[in-house]
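Of the protein chains in this complex, one is absent; all others appear in place.
Read from first to last, the chains carry the letters A, B and C; within each, the first residue is number 1.
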Amino acid sequence: MKAQATEEEIRAVCEHIEQLGFRPHPLPGAQRTAIGITGNQGEVDRGNLASLSGVAEVIRVSKAYKLASRDVKEEDTVVRFPNGATIGGRSLAVIAGPCSVESREQTFAIAEQVAAAGAQFFRGGAYKPRTSPYAFQGLGLEALKIMAEVRARLGLRIVTEATDSESLDLVAEWADVIQIGARNMQNFSLLKKAGRTRKPVLLKRGLSATLEEFLMAAEYVMSEGNYEVILCERGVRTFADHARNTLDLSIIPALQRVSHLPILVDPSHGTGRRDSVAPMARAGIAAGADGLIVEVHNHPESALSDGPQSIYPEQFAAMMREVEQIAPIVGRRLERGVTAAAEASRP
Amino acid sequence: MKAQATEEEIRAVCEHIEQLGFRPHPLPGAQRTAIGITGNQGEVDRGNLASLSGVAEVIRVSKAYKLASRDVKEEDTVVRFPNGATIGGRSLAVIAGPCSVESREQTFAIAEQVAAAGAQFFRGGAYKPRTSPYAFQGLGLEALKIMAEVRARLGLRIVTEATDSESLDLVAEWADVIQIGARNMQNFSLLKKAGRTRKPVLLKRGLSATLEEFLMAAEYVMSEGNYEVILCERGVRTFADHARNTLDLSIIPALQRVSHLPILVDPSHGTGRRDSVAPMARAGIAAGADGLIVEVHNHPESALSDGPQSIYPEQFAAMMREVEQIAPIVGRRLERGVTAAAEASRP
Amino acid sequence: MKAQATEEEIRAVCEHIEQLGFRPHPLPGAQRTAIGITGNQGEVDRGNLASLSGVAEVIRVSKAYKLASRDVKEEDTVVRFPNGATIGGRSLAVIAGPCSVESREQTFAIAEQVAAAGAQFFRGGAYKPRTSPYAFQGLGLEALKIMAEVRARLGLRIVTEATDSESLDLVAEWADVIQIGARNMQNFSLLKKAGRTRKPVLLKRGLSATLEEFLMAAEYVMSEGNYEVILCERGVRTFADHARNTLDLSIIPALQRVSHLPILVDPSHGTGRRDSVAPMARAGIAAGADGLIVEVHNHPESALSDGPQSIYPEQFAAMMREVEQIAPIVGRRLERGVTAAAEASRP
Partner (left out) sequence: MKAQATEEEIRAVCEHIEQLGFRPHPLPGAQRTAIGITGNQGEVDRGNLASLSGVAEVIRVSKAYKLASRDVKEEDTVVRFPNGATIGGRSLAVIAGPCSVESREQTFAIAEQVAAAGAQFFRGGAYKPRTSPYAFQGLGLEALKIMAEVRARLGLRIVTEATDSESLDLVAEWADVIQIGARNMQNFSLLKKAGRTRKPVLLKRGLSATLEEFLMAAEYVMSEGNYEVILCERGVRTFADHARNTLDLSIIPALQRVSHLPILVDPSHGTGRRDSVAPMARAGIAAGADGLIVEVHNHPESALSDGPQSIYPEQFAAMMREVEQIAPIVGRRLERGVTAAAEASRP
């Protein structure tokens, strides 16, 4: 659409697309709104569309991913939250917290420290996809409620993983961002269902996903009408044995060339080793990532999961100071200062 | 349990385990029944158990996988079907059919040919997990009904993939074997749900799954009480670009050392190329696999999915003749001759 | 060249190519001789060449590899040895022996047993490329001399690795086949030097080599005038941890589609585990390989290198019986019966 296109013109174009039997996807940007079209088999007649009022151009997207592509929407996607926090755009987003919510005390102890150090988002596992059926599987709804309290008291927005249809409903109700884990990156039913919620989706790259498969997974969410997808590189599986996974930072500039979606880095799963987390967090920001998701624990040695890769709150604070200094070199800034005052109600 | 333990003794031991607050898993073999115990935190008191009538030995399994381990059950698992077909044991199992069920005509045309060539099982996708949300996603229930007709008319047992909770219910109702695809190998909710059905589960190895992760996925199914899990190697993801995936046949002897579960080979997804299917099918059987799952299509060039890796019915028949000759060299036999007469009713 | 082209016509075409400033590579086959041309920048004028006597066709090869390509030479390459043994063609080649030549006694003890079991070639390391500089590096020339005695007494042809310029000279002098190891697959100086010898070269695939890189390494040897290159799949490096390497048997049909060079399988390095060797040897032959190279040791538990993957002579004999039975199913045969009488002199 033209930069000066009105709401009405946009609506009219969407209606026209629906009448053709296709699905319109309005993707607003700071400068102008793009409207993606899906559901067509073969070519759409461009002539008619081009002649509608407010339409600047009709572009055919040859890539397999459409709505996730920069061809459809040139401007970077910025996901905005009630507390003023954003993911994407100039400001770096930092999500921190324990692998699993283990208790109210542990959760608040960690949350207070990561908030004090400048994180705007809190992560904590309520539903844990564990390799073993006999391992701790998370506190479920109880964990969601504890984290809702964290939001109410500390102003941190909540990011937590949904592992199936049931947990997705609850996560969408209680949290601010629905995380889809690496092992579910191609759980297409779950992706589609997440696409029918109206909460942002944090999509982790699968252990052996190519860039195209990663964006196709985002496309599954977007094709259902939820355009707020946040990508996350968390390491891929290779022969290398000095780290739990091989963190593939070069996907950051590669994704930014072809997609408008924000991309975060998870140096905790990406390395699996406490003393590699800060170096790789710095590296991720220096490579141009939009932010970080980091596991922090006050007693990692007794954590119920992922202890060896969880950093101490003091290490997190030190890391944040380094990230803050790197940010302006890559045209970013780290905005701290989430206040509980600014944020008391349910999402 | 001792070889001569009675049904009652087995039941009594199971009840005793339940009273301890744990879960008993009776795993019958040709010689004797093993009873797995899960749900315990830490060590189970052996003395008491050992003293129960009919108990031969109490063994602690140190591996992460328990019920899937040969330590729990030494004898190979053999999954038996109403038409006399088996998966596991001396007789090779062959599952063949198109990637997707596209129509009644196509399905019967292919089914007749693979039955004539000696397959005992028919495969056909009803619910397709596709990389793109815009690609053909399968005919769903209609496909299941067509395949039930194939079973009724031709006696072939039906293997088809469930991709989520909804399709799992339908597949469990209409088919004989529930396939869990590679991309869902760590969809733990789906695995648990499959474990609560009473249909055998064909579990495909994930694209970057280690042997232990593969068996832990089987363990998820088994821990819910369904012990009929059939493993399937279908290629892993590597740097190699001469094939769609790298078929890792060396996992066959490695699995057989540590697990009693049957293992099949999928040379179609394992290579992605029609002219590599027969060589790798032969190789799989020669390596000791319990059978094959192969994509066969009468018009692969116009298949709605996986055309380039689908072989022609004549190629399938030739491959079966080769497999039949290799079988006795590795202590197996290929039993053809499924008859419609032997099999007319619903599963 | 035409099938009925004379020696003189072939020579005349070669001379013509040399006069153009290029290098001719006559590649004789059972039916007809192909002449590869290298050294040209850009297109060669076809018209003139096509008009020479005996020329059937002038073909431009668009692949990166030329002389290794089936486009240049359609017929399979068969490497022939004085004792009547061949590599390539209908007859399977089996190379067996210890990882390292450790002593005269050990060498003869093993050689006699592998000869009795039907191997036509003996392998034994004289120069060992070891990961550690402090590990046993081989007996060098002494080992070469011991193996020459093996050939003289038992008629087995000798295959051994050259690791650098110096050892290459010695191996070319004393052995029948020069092995280039996986770690040297892209040691281009060594490849070129091997190309200037007149002994067949057994080229092992590098740990992370693509099919094209593998054939380009063969091309390095061939471009220097040595056309007797034998390829060998010995496993690639992946995330999989149940085997030392991941044996990629699917490269066999893939190579056979594009190249005329013979391809062997090394199930010893390919798996790193004694009890996986026979299954993968059978699988390799069933997949269509031209033969095997296998580590056999009479006391593997005390071997100076690669003990865990060396099989016992009895296991080798059993494996040979299985291979012999699989051979006719894939259009091959296993010819045993190398006799010392037929072979007493130096190569």
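Everything below uses one rule, namely that a residue touches a chain if its C-beta (ideal position, glycine included) is under 8 Å from a C-beta of that chain, and two chains touch if they have at least 3 such contacts.
Here the structure is a predicted model, which means the values were calculated and not measured.
Undergrad: Could you tell which one of C:T163, C:Q179 or C:N226 touches the chain left off the display?
TA: Within the whole complex, the residue contacting the unshown chain is C:T163.
Undergrad: Taking the full complex into account, find the residue in A:I251, A:L264, A:V296 or A:M320 that is in contact with the omitted chain.
TA: Going through A:I251, A:L264, A:V296 or A:M320 one by one, A:I251 is the residue touching the chain not shown.
Undergrad: With respect to the chain omitted from the figure, which of B:R151, B:R237 or B:H297 is a touching residue?
TA: B:R237
Undergrad: Even though one chain is hidden, which residues of chain B still touch it in the full complex?
TA: These residues touch the chain not displayed: 237-239.
Undergrad: Can you name the residues of chain A that touch the chain not displayed here?
TA: Where chain A meets the chain not shown: residues 208, 210-211, 236, 238-243, 246-254, 257, 270-271, 273, 275-276, 279-280, 282-288, 322, 325-326, 329-330.
Undergrad: Applying the definition given at the start, please give the residues of chain C touching the unseen chain.
TA: On the side of chain C, residues 38-39, 64, 66, 129-134, 163-166, 183-184, 186-190, 192, 207-208, 213, 216, 219-220, 223, 236-237 touch the unshown chain.
Assume only the chains that are shown with their structure count from here on.
Undergrad: Taking each chain's centre as the mean of its C-alpha atoms, which one lies nearest the mean of all protein C-alpha atoms here?
TA: Going by the distance between chain centres and the overall C-alpha centre, it is B.
Undergrad: Ranking chain pairs by how many C-beta pairs touch, which one is first?
TA: After tallying contacts for each pair, the winner is B-C.
Undergrad: Quick one: report the Å distance separating chain A from chain C, using the average Cα coordinate of each chain.
TA: 52
Undergrad: When the centre of a chain is set as the mean of its C-alpha atoms, what distance in Å lies between chain B and chain C?
TA: So the centroids are 39 Å from each other.
Undergrad: With chain centres taken as the means of their Cα atoms, state the distance from chain A to chain B in Å.
TA: Inter-chain centre distance comes to 36 Å.
Undergrad: If I count partner chains per residue in chain C, which residues reach a count of at least 2?
TA: If we look for residues of chain C contacting two or more partner chains, we find 238-239.
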